[in-house]
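Missing here: one protein chain of the complex. Every other protein chain is in place.
== chain A ==
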Amino acid sequence: MSKPTLLLIDDEERILRSLAMLFRGQYDLLATTDPGVALRAVTEQRVHVVVSDQRMPQMRGAELLKQVRARSPQTMRILLTGYSELDAVVASVNEGEIFRFVNKPWDAAELRDTVAQATNISASLFAAGPAAPPEPLQTETGQFVAPEVARPETILVLDDDAEIYHAVQDIVGTSQPVIWARDLDQALTALEREAIGVVVSELAVANHSVTGLLKMLKAERPEIVTIVLTPFADVSVFIGLINQGQVYRLLPKPLRRGAFSMSLASALRHHRVLRSAPALRAAHAVETIKAPEEVSVATRVMGFLSRMRRAGAAT
């Protein structure tokens, strides 16, 4: 059986040499400093994983991964960066839909594991055949178009601010039920009772962080798609939400209607794709949570999750 293909791109050749050594033997390696070469490679051959630097002279990593995604959605994308700028993090999520965000200097064993995991996922995506159309449901002007489905899934809004709830209601109209949760318990109850497809969430509600919940939810219910809407721009929190929560979109507050509406439409579409194609859910496998403060929130969430699992087993 042929080895999986790993593409490495960085403007520093020493990084490429070092990474190539780390992965030698296990992968067919393509290493380049040229984004054009990288994009040609993913178009012309099956590339399982791309590990890209963020700051490169011709093209930013987030932009490159966005184009990789457009050319080959089954290729898993990892961003490797020396300094996490907010713009890069946000763009890598919203445009590149990346699998992991890894900081330099990296841990060799962890990076090897991450790449191996990405490779397995990519292999199963390639095996599953051509992916569902990647473009979201919206008109040319970005207008929200509600898809026709028999049982529309519920959108859960987790935010102190009523404005967000009303904005979501305005956008989706009568096509989707919308539930407003103002604390963790209300959110858990809603998750238990309703078929939630998309969660629109702040980072904290009622003065409690909900990032732990968002991460655990993705681990347990990968088909639920999360949009985080927040005025706080904390790079490390965002990276945690990508790696451990596979957050789908990171949007700034104050709310910009157009962008939000497009994101919501695309999140619903994405949820449906994930629901119908279990193989795709693996593409959003999350990293294990390490921070202890989140584990404490996690124990509360765990209770709910185990109930949910029991309920699932009973049916």
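One rule holds in what follows: contacts are C-beta pairs under 8 Å (C-beta built on N, C-alpha and C of every residue); 3 or more make two chains touch, one makes a residue touch a chain; residues count from 1.
The definition used in the following text is that contacts and distances are computed from a predicted model.
Visitor: Look at the options "Cytochrome-c oxidase", "TRAP-type C4-dicarboxylate transport system, small permease component", "ABC transporter ATP-binding protein" or "histidine kinase" and return the one that UniProt uses as the protein name of the missing chain.
Guide: So, among "Cytochrome-c oxidase", "TRAP-type C4-dicarboxylate transport system, small permease component", "ABC transporter ATP-binding protein" or "histidine kinase", the name matching the hidden chain's UniProt entry is "histidine kinase".
Visitor: Just name the one of A:Lys3, A:Arg17 or A:His166 that touches the chain not displayed here.
Guide: A:Arg17
Visitor: If you put the missing chain back, which residues of chain A would it touch?
Guide: 12, 14-15, 17-19, 21-22, 24, 55-57, 80, 82-83, 85, 103-106, 108-109
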